[in-house]
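Report on the following structure.
Only one protein chain is missing from this complex, and each of the others stays in its spot.
Labels for the chains are A, B and C, by order of writing; each one numbers its residues from 1.
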Amino acid sequence: MRRHAIVELLDGTHERWGNNVALALHSLIVLSAIAIALETVNGLPPIFTRLLYDFEVFILLVFVAEYVLRLTCSKHPVKYAFSFWGIIDLMSCLPAIALLQPQWQVVRTIRLIRLVRLLKLFRTSVALDRLGRALTLVKGELIVFGVLSALMLYVSAVGIYLFEHDAQPDAFSSIPQSLWWAVASFTTVGYGDLFPITTGGRIFTSFVLFIGLGIVAVPSAIITAALLETQNTVKPRKNKRNTEITKKEDPNETS
Amino acid sequence: MRRHAIVELLDGTHERWGNNVALALHSLIVLSAIAIALETVNGLPPIFTRLLYDFEVFILLVFVAEYVLRLTCSKHPVKYAFSFWGIIDLMSCLPAIALLQPQWQVVRTIRLIRLVRLLKLFRTSVALDRLGRALTLVKGELIVFGVLSALMLYVSAVGIYLFEHDAQPDAFSSIPQSLWWAVASFTTVGYGDLFPITTGGRIFTSFVLFIGLGIVAVPSAIITAALLETQNTVKPRKNKRNTEITKKEDPNETS
Amino acid sequence: MRRHAIVELLDGTHERWGNNVALALHSLIVLSAIAIALETVNGLPPIFTRLLYDFEVFILLVFVAEYVLRLTCSKHPVKYAFSFWGIIDLMSCLPAIALLQPQWQVVRTIRLIRLVRLLKLFRTSVALDRLGRALTLVKGELIVFGVLSALMLYVSAVGIYLFEHDAQPDAFSSIPQSLWWAVASFTTVGYGDLFPITTGGRIFTSFVLFIGLGIVAVPSAIITAALLETQNTVKPRKNKRNTEITKKEDPNETS
Partner (left out) sequence: MRRHAIVELLDGTHERWGNNVALALHSLIVLSAIAIALETVNGLPPIFTRLLYDFEVFILLVFVAEYVLRLTCSKHPVKYAFSFWGIIDLMSCLPAIALLQPQWQVVRTIRLIRLVRLLKLFRTSVALDRLGRALTLVKGELIVFGVLSALMLYVSAVGIYLFEHDAQPDAFSSIPQSLWWAVASFTTVGYGDLFPITTGGRIFTSFVLFIGLGIVAVPSAIITAALLETQNTVKPRKNKRNTEITKKEDPNETS
């Protein structure tokens, strides 16, 4: 009973304490992510670096404690240890332990593995479920328009390569390079590192932009629509309509 | 009775004068905001600077008069003085009074506090109400997708940092710096101050852009949808539908 | 009768010739606009400049002919001469006549007045009507959100000015200058001529971008929605619905 209560506390489903402990753990994860980001800033005052290091040790101890608690309080410790979340929980401690070895500190990538902790945010979250369900809902559409978008990007890249390669041999040096231009243009980000300068290239760009934006925008629109769909943002409108109708016929109905 | 009429005049709810006085006050606020903006322009002819100063003094007098009138005509002067709008009304005069002290003129921030006047535009406005209602309506969705977007931004920033840090140590010097790149890219603003140049960074960007735009666009889409919802822009379409249905059943119904 | 037929020919409502003559005139207007654009290109070969000049004279003659025909064939010549389209028809000839004076050729603005001809494209067009009806439909919403957007732009400009003025005194030299940054950012165009470089400015930008894009996007969304509304792009969907309903009740109904 008591061991069960501890797991409930960590999962945020405890009767009395609700999700307070889980929220605190999630806040720690977010703070840890911020600390990891700040560590990479150059020229931090030594006192601040020291503070970040101490904070990391503190977080490390908390997560080790969480892992040990979950392991000992679980009904099936071995099953937990090899489950998805068990491995994630372990992995969110291990790289930090390695980090305490000064000679490993320098390897940036190892330090960033600590970010696997972010995955723990999704343990009790419904957002990932929603996203997953939304993507499942529109998988077929996404594949079709993903392929169409990829073709559009490829054809645009080849076109701009033909038009601009001679005028800007460095900027549009190859088709893969031109693909980068196509991605930056069709997402309308437009960094400005690559752009056509020949008349032909500009006319070609104008045409493919107006056609292509309509096609390339569809995958994004599909995800957005599916997300809104699975979340019933359209609730209020629906409610109004329901009220109108149910008022007259069936006031107990819930949609 | 008479004192009540003055408050009504200022609020724009007077029987005879309608919202003429309130409109004039609102116009003054907008003009004041424009004047404050123009003051910051370098190399203005002295005559123009003088004019702006005189205009500021004029506006100051109007707002002092409004404050005094509201204070003396209110049924509960003390209650008004400590109410939200009472404090706003006072604050929109005070910084300007300070402004008359030449030695304070230099402090730019003090001068800009005058912009608190803009808040007075919302006293009788329905736009803020609508915005507020729209945001309340979708608070839950906004939080979920705000968090998802933040995670997406963070993960993209870490990814681009890993890919680009060695190639562009100045541009992508740290993860917080890379976060700025992520914000500018996922909002599709794309200033062009930071962009990936390595092949790995560009492929990574291409992938996260197509996935991320779908996620990051949702909060904006939610606000837009909620605003349109609270405003019934969908009116005409709904009407048509109603007509279709009501034609057959209940021709007197109005939605 | 015959004079009436000429007007019908020019308006594109003639029984036998349909809108062939009107289409030809419209094509001439479009060609004239292209010619006017090409004239401004530097370093054109003299033969081409000569050709454009000859084409201009030809177009001029056609439009003079059209004006004279409309004037003589109209039932009420004087009424026509002072009507909106009468004045437009006259104006589309006059600047070109002036153009034939070599000494006036240099004044670019005079030459561009010829573009008033573009207005003639809308004489029989329904597109302008639709646009007008769409805008009328959503006038109220547009004003409210136009004002909100303007406030958002202004407040963002003031904010970025406070954050960036000291770091980039040239780029963000004044609030009006910062307003230009706000316009380019909130429309997500992001030219990259102005962007924040301080940490404070970037954090501020990140926040206002996510909030502001939701607000500033609304006026555009409203116009788009209204345009689609007045055009029944939703036709197919509606048809489906109609079929569903009418199938059961009234198969002859057409919406």
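By definition in this document, a residue touches a chain if its C-beta (ideal position, glycine included) is under 8 Å from a C-beta of that chain, and two chains touch if they have at least 3 such contacts.
If you're wondering where the values come from, they're calculated on a predicted model, not measured in any experiment.
**Q** Please identify which of the visible chains the hidden chain touches across the whole complex.
**A** Within the full complex, the chain left out of view touches A, B, C.
**Q** Please pick, from C:Ile88, C:Leu121, C:Val155 or C:Ile197, the residue that touches the omitted chain in the full complex.
**A** C:Leu121
**Q** Looking at C:Ala5, C:Leu71 or C:Val189, which residue reaches the missing chain?
**A** C:Val189
**Q** Any idea which of A:Pro77, A:Gly132 or A:Gly214 touches the chain not displayed?
**A** Checking each option in A:Pro77, A:Gly132 or A:Gly214, the one touching the absent chain turns out to be A:Gly214.
**Q** Taking the entire complex into account, which one of A:Leu9, A:Ala22, A:Cys73 or A:Ala225 touches the absent chain?
**A** A:Ala225
**Q** Residue-wise, where is chain A in contact with the chain that is not depicted?
**A** Residues 138, 141, 144-145, 147-148, 151, 154-155, 157-158, 161-162, 165, 173-177, 179, 185, 188-192, 195, 197, 199, 202, 205-206, 209-211, 213-215, 217-218, 221-222, 225-226, 229, 234, 238, 241-242, 245, 249, 255 of chain A touch the chain absent from view.
**Q** For review purposes, identify every residue of chain C that touches the missing chain, sorted by number.
**A** 33, 36-38, 40-42, 108-109, 112, 115, 118, 121, 126-127, 130-131, 146, 149, 176, 179-180, 183-184, 187-193, 219-220, 222-224, 227-228, 231, 233, 236-237, 240-241, 244-245, 248
**Q** What does the interface between chain B and the hidden chain look like in terms of residue numbers?
**A** Residues of chain B in touch with the missing chain: 188-192, 245.
Methods note: only the chains that are shown with their structure count from here on.
**Q** Taking the mean of each chain's Cα atoms, which chain ends up nearest the overall Cα mean?
**A** B
**Q** Chain A and chain B are the same sequence; what rotation (0 to 180°, nearest 5) superposes their CA atoms?
**A** With C-alpha atoms aligned, the rotation comes to 90 degrees.
**Q** From the mean C-alpha coordinate of chain A to that of chain C, what's the distance rounded to whole Å?
**A** It comes to 41 Å between the two C-alpha centres.
**Q** Residues touching two or more other chains, restricted to chain A: which are they?
**A** Where chain A meets two or more other chains at a single residue, that happens at 188-192.
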